[in-house]
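Omission of a single protein chain aside, the complex is shown with its protein chains in their original locations.
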């Protein structure tokens, strides 16, 4: 339960109220407005406000005096066209504001996207809550040994079992360390502040350290929160990078919830985004050449192609080599 | 009348519709939503959408779960505090979208503000209307001779009369030239296009020039239009610079209407903006020193002050030298 | 010859001087520093300053204390990796400053890229030169009739001849109109100013109109100029969009020269950019599916694919349907 009782009451009060507006509205998004969508163990994403929707993309592309939309089919085709040809400015005409609660180390990745507006809860002036992220055991993966980048992928067979056993053996220890260190750091944070989480002085005979200093003792898995406001174009860019399999699991968990928000808010844009950005592919010049040759029936070797091993593998993950390079026994599919 | 009948119908249709929303609304701004506020001879500003209001500034500054506002008096004090101390990020939490029709030379100044989203009517793909700006005679001021920057200020007495007479004599000629050249350029634009404004082919035996090329014959006073979306912080920055007396009259005319929009949309922020940015003053280090000495009763000369003539004049326009600190002979003015 | 004699002298003086620096240098770019590379009839691009090179990309990616580079081969691989995986921030570590002279209608397209710093020659305070762009006859293409977007492509056979004849017939007229209108507009500009291009008063009995107003009579093909400073990442983004075949010829002419600058400045980055961005391809989800099926030897029809006509055509322009996968009977189309 990421919200306290009084926080939930604030949310409920906002959800209960309604007012008439002449602005365009998106009922599917209104339905989830202000609700906290849980992420990780204590985090959430809440949609706090929005401007526009698919109609606003179309309206701006047509620079129209009215709503700018026609039949859904035509609007969808226009939006697909804009997405395909990187005419990105109409997507900037939609804006969304989120309230996000997230671990500091996730916030540090997130903030690298500079094209958004942010108001973060200030640990300089306020006291942070005693909430910190501890990964679930299944996310305590070992470092990928192949490229030292992020956690390793799924392992096959015996190696997977061996690793799983190791991890089970280590997971408890890791979880314990994370919990103990965060708890101790927080206890010392309160001691240095000479205040409890509610701001009450603990020992009247002491002064307490400035909040802006005491916070430095907290660890990077402590939760912070912020208002984050971004336009649809920049949000999609964020989701493309942070929803990608190469992104760290913890930020991907946020991207996943936000993608659902986009689907409700701008369903036509969502479809075009999935088609052209998420599920499409970028093929290099050498990749184009390899595919052309394969389509002509030629056999192409990696050496021939001029590609690196990694590129060659990435290309063939997308466009697998045909069965004939695979099993020789009839009836066995590739 | 800046809108055609069909454009006005589009606007009326949008104004007639209403839907319930859980988002925060600003009834004063809703009342003017979609309406074209006339500017110059054929231009306008229309508010097409908005997000947030004074409450959103407060909500973000407090990173609150609910609306974040308390009593108006406390909210006003907080907003004044944020404005005074340049805590600008909460003002980024409000967003507004305008549809603007404006001469191209004004658009060229406007676009230098890079922190907004823009979709302009495309003269590459579409045909521009035959509408161009011709200044009213009272705005056909002569170049300021003192600093070559912008039009001259108000002149006193005899010189003003002489100039006024000259200008009356020249105004008709200038107006005539602007009209004739723009009309001729547009006629040739249509001829090169081999299309009329509605896109109908004029002479089937000719091909017509590409629109992207023909447009280059148009003059800089032709009207264009765009959707312009910006957050409140950047809007205020725009209004401070473009609403200033040093800005060109034509863009100031737009800033003036937009300032009225801000007043309706975020009245508390508007008040703080007028207090600290528009009607306040920036005083240089030397200016501070001069004022301190004057407050102590010292007489300060420009030479003493280390200020340039222009700075000295600017300071004393704001803080006039008192008669008693000036000439000692009665009847001689300073 | 885009530069006047005195301008050329300024350039020569800068080129003649040299000073020692501890900063990283790029001799190939130094060789062309300050030179005006001609574009269109009166325009140019000049490299005025630069910071970094391929080494700076590598240095930033490695956050190193020294130069950060190793062997060229490793650096090239790293740069290719960064480009392939959209790790764009290291490319922001290089910066270039250009002085560009360009027609106003080109400047209006250019300025839509907001991620650069610009100082434009001010027609508010200064007098514009009497120089305007007139396209060469071969660039006076007709509007594409298929999609109304930009000029038509290359036409085949008889239609091409007919169009060519028409265009030859019309080209002289168009050229004449552009020249005459621009010349007249400039003459009236000078008359309104009551100044000549050098700022000398023409008729002492008249006041002259403010420069900020008189300029509105000029046409969009008049040349302006600016300093334009941008980092390598944003420059590549600009070149990808504005160097593309869909961009208007006139801005592409600038992109083409700037691409040569990039090749000299950051040859490893240039190679990666050409490989992954310019000569690579973006394939949609449906496109991936079509290619996979074709690679498996299936025949795929457009209807099947779910693609629009335009998308289908674009895909097969890249990956042509092979003769052998097509009909064997003469006269039967695929």
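Labels A, B and C are assigned to the chains in the order they are written; within every chain, residues are numbered from 1.
Just so it is clear, a contact is a pair of C-beta atoms (placed from the backbone, for glycine too) under 8 Å apart; a residue touches a chain by one contact, two chains touch by 3 or more.
For clarity, every value in this text was computed on a predicted model and none was experimentally measured.
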| item | value |
| --- | --- |
| Hidden partner chain, touching residue among A:8, A:88 or A:219 | A:219 |
| Chain not shown: contacting residue from A:31, A:160 or A:210 | A:210 |
| Sole residue of C:50, C:110, C:223 or C:312 that reaches the chain not shown, by the stated touch rule | C:50 |
| Contacting the left-out chain in the complete assembly, out of A:28, A:74 or A:181 | A:181 |
| Absent-chain interface as seen on subunit C, which is shown | 3, 7, 10-11, 13-15, 17-25, 30, 33-34, 48-52, 56, 59-61, 63-67, 89-90, 92-93, 95, 97, 99, 117-122, 225-227, 229, 231 |
| Positions on subunit A contacted by the hidden chain, ascending | 103-105, 107-108, 111-112, 114-115, 118, 124-125, 133, 135, 139-144, 148-152, 163, 166-167, 170, 174, 177-178, 181-182, 184-185, 188, 191-193, 206-213, 215-221, 248 |
| Touch list for subunit B against the chain that is not drawn | 77, 80-81, 84-86, 89, 112, 241, 246, 274-276, 278-288, 291-292, 294-297, 308, 310-311, 318-320, 322, 324 |
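Simple rule for what comes next: only the chains that are shown with their structure count from here on.
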| item | value |
| --- | --- |
| Most widely separated chain from subunit B, with each centre as the mean of CA atoms | A |
| Separation of subunit B from subunit C, taking each centre as the mean of its C-alpha atoms, in whole Å | 31 |
| Distance from the mean Cα position of subunit B to that of subunit A, given in whole angstrom | 39 |
| Approximate Å spacing (C-alpha centroids) for the pair subunit A, subunit C | 34 |
| Multi-chain contact residues (two or more partners), subunit B | 118, 120 |
